[in-house]
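Yeah, one chain of the complex is gone here, protein chain that is, but the others are all in their spots.
For chain A:
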Amino acid sequence: MKFQIEDVTVYFPYDHIYPEQYSYMIELKRALDAKGHCLLEMPTGTGKTIALLSLITSYSLSKPQSPIKLIYCTRTVHEMEKTLAELKLLHNYQIKHLGPQARILAIGLSSRKNLCVNPTVLAAENRDSVDAGCRKLTASWVRAMAAENPNVPTCQFFENYEKAASAAVLPPGVYTLQDLRAFGKEKGWCPYFLARHMVQFANVVVYSYQYLLDPKVAGIISKEMQKESVVVFDEAHNIDNVCIEALSVSVRRQTLEGATRNLNRISQEIDSRKNLFHKLGPKPTYAVGLFHGRFKATDASRLRSEYNRLVEGLALRGNLPITDTWLSNPALPDDILKEAVPGNIRRAEHFLHVLRRLVQYLRGRLETDNVEKESPVGFVASISSHAGIDQKTLKFCYDRLHSLMLTLEITDTDEFLHIQTICDFATLIGTYARGFSIIIEPFDERMPHIPDPVLQLSCHDASLAIKPVFDRFQSVVITSGTLSPIDLYPRLLNFHPVVSRSFTMSLTRDCICPMVLTRGSDQLPVSTKFDMRSDPGVVRNYGKLLLEMVSVVPDGIVCFFVSYSYMDGIINTWNDSGILKEIMQHKLVFIETQDVVETTLALDNYRRACDCGRGAVFFSVARGKVAEGIDFDRHYGRLVIMFGVPFQYTLSKILLARLEYLRDTFQIKEGDFLTFDALRQAAQCVGRVIRSKADYGMMIFADKRYSRHDKRSKLPSWILSHLRDANLNLSTDMALHIAREFLRKMAQPYDKTGGSDRKTLLSQEDLEKMGDGSVHEMLY
């Protein structure tokens, strides 16, 4: 269908549109007009993605004089593929109606692991080794060697791509990762480098958050994006955590040991350059074969030319061939590139000495028996006095290491992750004086008898990582199914949205049934509050609740617990008291563990059990992998039980430091932030079961604290609007009764378009008939 929003003709690939999608588009259009940032909350299953894509592409089509670029950030590769598939549909529709002038180029960009087509490289198991494998074949010096010596392996796809040079372009169209691979195979060009090249020219780019938020990556990939871009962060309810993680580093004993090994190897490399004749001595630690081409007189001169480059400043690095760049500066991109590297680390040996001293110092700091907390300023001062490294030197560590590794022509970068972490850490503490703190813990608090010292540099200010994005791009759209309370995000990320709105879902029937369960069947309150959680009564009541529910709910049930340790404890108790066995009579039980492979297997079997009618329960943890990325739609999740309020571990030193920072800097109260964070996790968990309007599911919040207004009111409005007063303070048996009624009601056939009084699907005529006003009336 085709309709008009103010001056923009919107092309929408479906015959009908939900009213909330329509008003979502109106708000989005206003934000684009104002060239400002916006914050939009709309429940999942209402077609956010297609509404976004269709409006932004239509907007850009209707203003051909100033085309805008769309940068769409997703969390997972799976979501990326889904988005591109939707876009393809939309694109075909637009071409059908507008002809060739609607042509756009849209690509997805992912890591080498997902894009590589070279079978030998792909054989590696993880991302880092695929990257390293690729570099081994495509680094400029390897290729130069191959030119002389045909025995040196190179990547055929990359060679072809280089040969095609500027002719290597993608014709307009929408390319999913799959399409890119197919195209690359057909043409014999490397899809990864082709995609990276085409990013500058594409109208729509879909990639992961990291490409924009993590300054290490952003510098390479997203450097050349134009200002007239719209950046969309989809499923952005955790965006503050992503920002913080991008700038946080933790150093353990293993890291330091690895770093020492790395340093030894680098110094061997350097020595070998210096003394050509000693080089051929026994050096069994690495593959000599790879490096045999480099024993030439040019080696010494290369180190010298590097020195000169460093004098001129690091910015020159931009001239390096595309394959050689791998990680850029973790600091803000334009912060330090213009300065020259300080003199004391320009020579490779000197730099190595600095790093050795730094590692030595950190090792000394880890040998502590007490928890220590320090600010970056104090830490830098202490490094300066103990190890003799000043702040400016620290700041340049990352770039200097990068440059050194290029010079030494090290291709197996995955081996060098430890020393990279150390340099990353050094640069961050050298760069930022505020918003960070350094916490050294000699052991994990939950297991005080096992020494596991860890030094953490934790970022408290989410706005640091995202600031360049807000500054650089014209519009940034942050959207998700759960952004409540919507006024907190601008404060956390420190920006001023021109539009911030929350939309509810228009439903043909009441297909979600949230309940707050406060009491067990014996009328005693249930809660995971610290003083109550190990009470046998509470544990038994929770078990009873689940036991009753498995007998009335068909197919899949998902349970979320507040933490792994709590889940382990409660399942043990249930096992001892025989509750687990009784549950197994009705449904199979699957448990999420911290092991990804195990969990994937469990999920797979869970789905099979749901499919074949056996029924299954999945025990999972809020904030775990499952809670974030896995959907339990349709029969895979008819009921989700949230056992307790998923507060963060409040005794964690990092959390305390962050809370303190938030209070001092943004005037956000500790309690407010904790509740907000817990409730968004809870909403995220229960939102897993509803993925479309035709779906239905129940949600039980099993904790007495949910009945309090301050907690409950922080849930997203699409849940709150279905949370009737009668369902606020239930005991197990009442909940059971409601569940029975609900499931029976939902099993009845229903009219999908909604009755005349509750219009939930709008056709083109409907939209033409009504002005903007009536839509608003309908929704609010």
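Simple rule for what comes next: a residue touches a chain if its C-beta (ideal position, glycine included) is under 8 Å from a C-beta of that chain, and two chains touch if they have at least 3 such contacts; residues count from 1.
We adopt the following convention: contacts and distances are computed from a predicted model.
Considering only "Aldehyde dehydrogenase", "Small RNA 2'-O-methyltransferase", "Autophagy-related protein 13" or "General transcription factor IIH subunit", the record for the omitted chain gives "General transcription factor IIH subunit", by its UniProt protein name.
Only one of A:Glu372, A:Asp390 or A:Asp733 touches the absent chain when the whole complex is considered: A:Asp733. Contact with the omitted chain, checked across A:Arg434, A:Arg614, A:Lys669 or A:Arg708, is made by A:Arg614.
Shown as candidates are A:Leu98, A:Val552 or A:Leu761; the residue that touches the absent chain is A:Val552.
Mapped onto chain A, contacts with the missing chain fall at residues 521-522, 540, 544, 551-555, 585-587, 610-615, 634-635, 638, 733-734, 737, 740, 743-749.
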